[in-house]
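Of the protein chains in this complex, one is absent; all others appear in place.
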Amino acid sequence: MSSGKRTGVFVCHCGNNIAATVDVVKVAQEMAGEEGVVCTKDYVYMCSDPGQKAVIEAIKENRLDSVVVTCCSPNLHEKTFRDNAKAAGLNSFTCEIANIREQCSWVHKDRGVATAKAIKISRSAVRRVGRNQALEPIAVGVTRRVLVIGGGIAGIQASLDLANAGLDVVLVEKQATLGGHMIQLSETFPTLDCSQCILSPKMVEVSRHPKITLMTYSEVQEVSGYVGNFKARILRKPTFVDPETCKLCDDCSQVCPVVVPNEYELGLTARRAIYIPFAQAMPASYTLDESACLGLNPIVCGKCKDVCEAGAINYDMRPRSEIVEVGAVVVATGFDLYGQDNLGEYGHGKYEDVLDGLQFERLCSASGPTKGKVLRPSDHSEPKDVVFIQCAGSRDPAQHCAWCSKICCMYTAKHASLYKHHVPDGRAWVFYIDIRSGGKGYEEFVQRTMENDEAIYLRGRVSRLYRENGKIRVLGTDTLSGQNVEIDADMVVLALAMQPSTGTAEAAKVLKIGRDKDGFLAEAHPKLKPVESVTAGIFLAGTAQGPKDIPETVAQASAAAAKVIGLLSQPQLSHAPTVARVRKAHCTGCEMCVDACPYDAIHLANGKAVVNDVLCEGCGACSATCLRAAIEVINATPLQMNEMIEAVLNF
Amino acid sequence: MIDLGALHTQVRDILETGEVRAVVGWRRGSRGMLAEPVTIATPEEAETLVWDPTCFHNLSLTLVEERKKPSWRPGKPIAVVAKGCDARSLTVLMQENCFRRDEVYVIGVSCAGSGVLDERKLAQRLPGVEPDSAAFDGDAFVCATAGGEDRIPARELMADRCLECRDAHPKLNNVVFGEAQPRAFDPPFAALARFEQEQVGVAERWQFWQRQFERCIRCFACRSVCPMCYCEECVVDSINMAVGADTTAAEKANRIRWIERSASRADNIGYHMTRALHLAGRCIDCAECERVCPVNIPLRLLNNKLEREARVAFGYEPGASIDLPALVASFRDDDPNHFIR
Amino acid sequence: MEAILDKKNLNDWIAALDGWDAYAPALEDGVWSYRPASANAALAHPNTVQPPKGFAFPQREIFFRFEQIKGEAPRLTPVQPEPGRRVVFGVRPCDGRAVPRMDRVFADHVDDGYYRARRKDLAYVGLACHKPQSRHCFCKSVGGSPVSTEGLDVLLTDLGERYFALAVTDVGKALMQAGGALFAKAGASERKAVEQAHAAAVAQPQRGVADAAAAPAALKAGFDSPLWEELAQGCIGCGICTFLCPTCHCFDINDEVTGAAPLKGQRVRTWDTCQFPDFTMHSSGHNPRDTLGSRLRQRVSHKFRYFHENFGMLQCTGCGRCVSQCPVGIDIVQVVNRVAGSI
Amino acid sequence: MGDNIYLPQLARIAHIKEEVGGERAIKTFRLEFENGGGFEHACGQCAMLSIFGRGESMISIASAPHIKDYKQFSIMRVGRVTAAFHELAVGDVVGIRGPYGNSFPVDAWRGKNLVFIGGGCGLAPIWPVIQTAVAQRGNFGEITVFYGGRSPRDIMYQAELEKLRGAVDVHLSVDKQEEGWNAFCGFVPANLMDKEPSPDNAIAITCGPPIMIKYVIENLRQLGFKDNQIYTTIENKMKCGVGKCGRCNVGKDYVCVKGPVYCWDDLKGLPAEY
Partner (left out) sequence: MSAQTPYEPKIVAFLCKWCSSAGSDLAGVSRIQYPANATPITVACSGGVSPQFVLSAFHKGADGVLVSGCHIGDCHYMEGNFHARRKLYLVKELLEFTGVEPDRFRMSWVSAAEGAKFAQVVRDFVEDLRPLGPQDKLKAERP
C-alpha cells in the first residue's frame, strides 16, 4: 500500500552470477510496477565503481528517498551500498539489499522459477524499504574511568593494563588486601616460581599507581546505567585503622585477646581480631575484624587502641558509600574451592589430615604456618605417605560439579613434586581419572613429576577414606591393573573442584549479568566474545568466568583490558539505532517484554515500558512477546513484516 | 457451604471502616435466577450480595473494567469476591501489573466441593422449566421452580470447568469464606482428553473445528468477557482503539489488519488462534468465553490444550504465583526441542 | 387460502417446491440454526439462536471487487447476490414481525439493492407459538402475538398431527399451491381448532414491557437518567444482543485487500453493533458514546423510541434473544420498565 | 451500476494544493469525474471518497455548486483513508459517491446578513456557502467571515481569503501570538466577541472542532442571535452515507441524511451524541 516513498530499485547482474539464472530485466520491470517505485535499473556489476556512480546519479535524478539493491548477500555489500546511498545524500538506513544471488541464482537452475523467486525477494525488500525510517546512530557519551571488581591476579592485571593505558581505574576488593588466591600459592606450575615473588610487586604497583584508586574491604552494592555511563555505589567497610598512620608495629595484635582462625592460612593458623592478613598485604595496614572484636560499641575491651602509639586506631569509623561513575566494568571476582564438607566419601572435611589444595600450598610456603616444612596438621609429624586425589568434586554431574576444573591435574603434579622436594623419602600417591596437561611445558612438567620425582600415579577413583590408627586409610582402585588399592596415608590432599566464588554470584546479581548453568559468569558469545558479558560495557576476567590457571587468567584480564581500552578510546560510543520503540497508547505495562529482553534494556516507568536505546540490540524478542503489539523494532516493525509476508505470497 | 451472613458482615465492615472503597460482588440479576456482577460502595448494599451456583461470572473482569474507568484511582483498595478460578485470574492480572496486590482486597469464597452450574445443562435437565433460584446443597443443586424443589446431583449440572477445577479454594485472598474441601470429580483436562480420544486424526479434527469456526458470528463476547483480554486495542479490532494524544495519523493509517472483521472462516480462525496463543499461560480456565458464546463454540478446548501443553512441556501453571514471569516471556533450557530439525 | 398439511407430508411439500431452496431449523452442536432443509426436516424447534435476518442481510456481503494496476485507473466489478429463490421454514411470529421492519430500514430514503435483491426472492413460512419459547418472550407487550402473521408468507399452526396452513401473501399462496394434493382443504372443525389454539396461545401468560405505547415518550424523558449507567454495570460490551436481534441492522464497510501488485481486493459489508466502543469513535479518539450506559441507551432507545419516531412502530418484536443470550443477563424489558418507571 | 448505492464513480485528481502542513496537514484536492460521470450538489453536502484498498471517508464538498467542472475537497490527514489521500498525486484516480446529506438553505437567506465562523478544517464545509454568497453578492447583506487556526501556518485557503476582502469582511485569528501576525490573536469565539457582529437580520453559520462550536454558539446567543438564526454542521462517524449503517445515528436522525447541516433550533433537541 502507498507509503509515499520514492524508491529506486537497482538490479545487479553480477556478471553472469545472477543474470545467467535470473531474468534481471524482468525483475526490474516487475519492480517498476510496485507502489512507490519511481525508477529501476539493471547493471552488470552494481558494486563496481560505475555501478555505484549510476546509483548515485539515479538517486539524484529521480529525487529518490530510498533504495533497494537486489544483488548478493547483504553480508557482502550492504555496507557498500548504504555508504553509497549516503554519498548520494540519502540516509543509509533507507537502503535495503535483496539477496538474489546466494539465496536464489546460485541455488536454482530453472530460469523461470529462479526469476519468480527473485521477484518475490525483491518485492519484499521494496515493501520493507517503503516503511524504513531514516535513522542516525545513537551517540553515547563515555566516562573514561573503569571499575574493576576483584583484586586477585585477574583484577590486578586488568587494572594495571588499564591504568597504564591512561584510564582511571577504581579497583574494588572485598577482602582487606589485594592478592586473591594467587597470593596464597607457594610456587606455581610449570616453572615453580614463587607466587609471592611475582605477585607482590604487582600489588605494590597497583597501590602506588596514580591512576588507580584502590578500595579494599569494599563491596559494589549497586550498579545502574549503561555502557559508557555506569554509576556504581560502593560500600566501604570500616577497618578501624587508618592505613596512612599505621606503622605495622604489630603491638595491637599482641594485646588482642581474641583468637580466630586465619582465613589467609585457611584455618591452619589463628589470628587476632585486629590483624594483618599477611606481611606483604596491600594496603599495608592492620584491620580490625568487627565481627570478632569483643565490642566496639560500647567499647568492651579497647586494649588495641591503648597500645597503638601511632594513634592509628579509630573506633568511630563507620561504613560509608561512595558513588563512582565509570564507563566500563571488569568483573574479576574469582573462584572458591568446592567445599570439602560436600564430599561425604572423603570424610566431609572432618579429618584434620585431609587437606585441600590451597591448604597444602600454605604448608609448602616458606611464609606459611609451618615455615615451609610439610608437616601434618594433627601431630606436626612429617607425612611419609601422602595421597593426592584429583577430580575431587569435578566431573561428577550426578553428585557434584559437572565440569572439569582444568587446573587440578597441574597443581596436583606440582604438589606431588613439591612434596617430594620437601620429603624425598616420602611416597606421593596420585589418584587420577585422566591427566589433562594441555599447555606450554605442562605435559613435560607432569612427566617430570612422574619420572624424576617418582610420584606414583594410579588411574582410578578413591571409593572411601576413613581414619584408623592415626592414619587415613584410603580405599581405591587402580583401573589400569584392575586391582583394589588400600593405602594407609599420613596425609590426603584433595584437588577440590574450582567453583565460582560467592562474590561472583553477588557481583552477577548487582550487575544483572548472566551466569551459566554452573554459576560462572556467562560470556556474550562462547567463541567470539569470550571476555564480554551480555551487557555492553561489562567485561569478564579470570576464574569468575570459568576454571583457569594464572597465565590464562592474566591473558584474559589483559584481553578484557584491551576491550575496555578500545571501547573507551572513542570520544563517543555509537549504537545501532534500530532499537525497540514502545507504542505508549498500547502498552499496558505487563512487563512481558521486560522479562523477554536478554539485555535488560526495558524497564517500566509510569506503568509503561521504556526502552533504553543504548542497551537494546534490536533482537525483537520483546516485540514477538508483546501480545498487544505495543513494542516494535524500528525498521523491522510488524507492519513491515506483514507487508513482506504479503509480498512473498503475492497476497 | 459458606456463611453468607458472615460475608455480608465482612463486606459491611470493610466498607464502613473505609478499608476498601468499593466491593465487587454478585447480586440477584434482572434476568430470572441469574446472579449479575455489581459494584457496591456503601455498607447498606452489603446485604444485596449473593453467593450461589449462578455466580458464574468471573468478577476479575468487573475489576478490570473498573480500572479502565477514568474514575479509577490508585490508592485505597477495591474488594472483590472471588471463587477459586477468579482468584487465579486475579493472580495473573497482578502478575501482569494490571493491579498491585495492595490495590485489591480479595474476599475468597470457596466453591467447596461444588461449583457453579451450567445454564445449558440446566436447560437440558429441566427442559422448558426455568427455576427461580438455585442453591448449593452438598453434592447437589437445589433448584426452586414453580412446581416445587428439584434436587439435582451437582455433577449433572455443574459447569465442565468446575468438574475439572484445578483449585476451588481461592489461594490468593485477604479473607476467605468456606472450607477447602477435597474434590472427587474429574481430573484436569478430562474433557480435552475425551475430545482427543474422539477426534484422533488431523482430518477429523479439522472437520470438527471447521464447523465450529464457521459458526462464529464474531460478536466478540468471548473476548469481552475474558479478564485477560484487557488490551487497549485488540489485534482483531478493525480500527485504532488505543488513540493517545501522541498517536500520529501515520500510526492510525498504518494499523495492521492481521485479520479482517468479516465473519468468514479463515478470519474467524485467525482470531481464535491468535486469541488462544495470547491466552497461553494466562488463561486460568474460568471458561467464561465458552459459557457466553451464543453459538456454542467449545473455546475451552483451545485454551485447555495450550494450558496443558504449558504444564506438560514447560512445567508452567498459570495463576500459580504473582511473581512468575509470563509463560511466553520465559524459557527453560530443556524446553522441548524434538520438533526442531 | 387455508389448508391442512399432514405433518408427515411436510418434507414432500418442501421437495415439491421446485425452484426454491428451502431452509429449516436444525440442531447442530447444541445450537438451533437455519440450515438447508434436510430430507426429514421437522419443525420441532424452540426459537433459533440466530434469527433468520441473515437471509436478506447476511453478515458478510461483498459489494464489489476492485483491481488497480499501478498508474492506471481502478477497475470496479460489482458483485450481485447470487440469484435464487429461498424459503425459510419455521420462522416464529416474532421473527416474522422483524421482516417488515428490516424492509423499512433498507428501503428508506434510498433503496439498498443488495437487501432488495435477496429479499424479493425470499419467502418465510412461519410457525405459530403455542406457548412462549422461553420465559424471556414478550412479543405481546410490544404489539405482537404468538400467532402473528406479520412479515410471513405462510403461517403454520401445529394441530398435533397436522399443520393448519394459512397463506398470508400471494407468494405464500403459490408456495402452498406448489404442494398440490399434499394439502387438504381445511374444514370448519380445523378452523375451530386453529382458533382455539390461537386463543390459547394468546392467553398464555407472558411478562412484558409495562406500557409499550408510552415507551417512546418515557425513554425520551429518561434520556439523562442515571439509571442507564447503573443498568449497564455488568454489560461487557459484546455484540450478542445486537447480532442476534432480528431487527438490528447496523453495519460496517471495509476494504479487504488480497493483493498489492496489482492492488486487488473487495469492499465488504459486515454486521456491526452500537455496543462496540469503536462503533462511533472518531479518528481523534473522541467517542460520542463512550460509556456502556450510553451504548445501552442507544440500543434500547433505537428499538423503543427512535424507530418509533421515524416509522411509527416499535422495532423490538419481543423475541427475547437479547435477554436470554446476554452473558450478564441484561434484560431489555426490565431496562425499559425501570427507565420508564423512573420518570 | 446506477442502482448500486454503494458503488462509487471514478474521479481523477486534477489538482492538489497543500493548505496546511504539520502532523494534521490539510490538502485540497480537485476531482474531475471520469467516464462522463458526475452529480450536482448543494452547499453543505458531502461525498464519500474512496481509495480502494484503504476505505472510504465522508468529506464535505468544498467547492460551490455552480462550479460544474470539478468538485473540490479539503482533507485533513488523520487516519487510514485521509493519510492515503495525502500520498496521492495529480492524475491518480479515486472513488466518489454522493452527494449526501442536506444542505444550507442558502436561498432562504436572501437579503440577510451572513456571519461565518470557522476554525481549523471547518472552513471547508462552509466554503461553498461563502462562494455562493459572494457569487450572488447582491442577494445578501453584509457578509462577515471569522476564521482562525492554531498558528499562521494553520490558516487554510489563505490566498482565497485575501481575495475575498472587499466583498466580504474577513477577520482572521491565531491562537497564539507569533511574529508577523497583525490580526487578532486568541481563540475564534474571542475574536467573535471582540467584533460583536449584530444579530439583526443575520444568519450565523459555524463549523469547526466541537469544542469551538460549543463556545461559538454560546457567544452568538449572548450577542442576541436566536436559535433559529444559528446553523452548524456535525460530523459523526459515517460508513454508508445513506441512512442505514447506523453509525451517525443521533436520536432519530441519521446525520448523513438529516444532517450534517443543522439549525441550532433543531439540533438542541437531539441527544448531544456528536
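By written order: A, B, C and D. Residues from 1 in each chain.
The rule is simple: a contact is a pair of C-beta atoms (placed from the backbone, for glycine too) under 8 Å apart; a residue touches a chain by one contact, two chains touch by 3 or more.
Values in this document were obtained by computation on a predicted structure and should not be read as measured data.
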Touch assignment to the omitted chain, from B:D3, B:E204 or B:D246, lands on B:E204
Touching residue (missing chain; options A:K5, A:R82, A:K120 or A:K237): A:K120
Those residues of chain B which, in the complete complex, touch the missing chain: 199, 202-210, 235, 258-260, 264-267, 269-270, 273-274, 276-277, 280, 302, 305-306, 309-310, 313-314, 327-331, 333, 335-337, 339-341
Missing-chain contacts on chain A, rising order, are 73-75, 99, 101-104, 106-110, 113-114, 116-117, 120-121, 124, 514, 522, 524-526, 534, 596, 598-599, 617-621, 623-625, 633, 636, 638, 641-642, 644-646, 648-649, 651
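The rule is short, and it goes like this: only the chains that are shown with their structure count from here on.
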How many angstrom between the C-alpha centroids of chain C and chain B? 31
Between chain A and chain C, centroid-to-centroid distance (C-alpha), Å: 71
Approximately how many whole Å separate the CA-defined centres of chain A and chain D? 67
At least two other chains touched by the same residue of chain B: list those residues. 239-240, 243-244, 247, 249, 252
For chain D, residue numbers touching 2 or more other chains are 53-54, 78-79, 82, 84
Given the complex with chain D, which residues does chain C contribute to the contact? 63-64, 66, 68, 72-74, 76, 78, 105-106, 108-114, 223, 249-255, 257, 263, 265, 267, 269, 272, 274, 279-284, 286, 288-289, 294, 298, 302, 305-307, 309-310
For a test of understanding, state which residues of chain B touch chain C in their complex under the given definition. 29-32, 34, 36-39, 57, 61-62, 65, 120, 130, 211-212, 215, 217-221, 223-225, 237-241, 243-244, 247, 249, 252, 260-264, 288, 291-292, 294-296
Which residues of chain C touch chain A in their complex? 69-70, 257-263
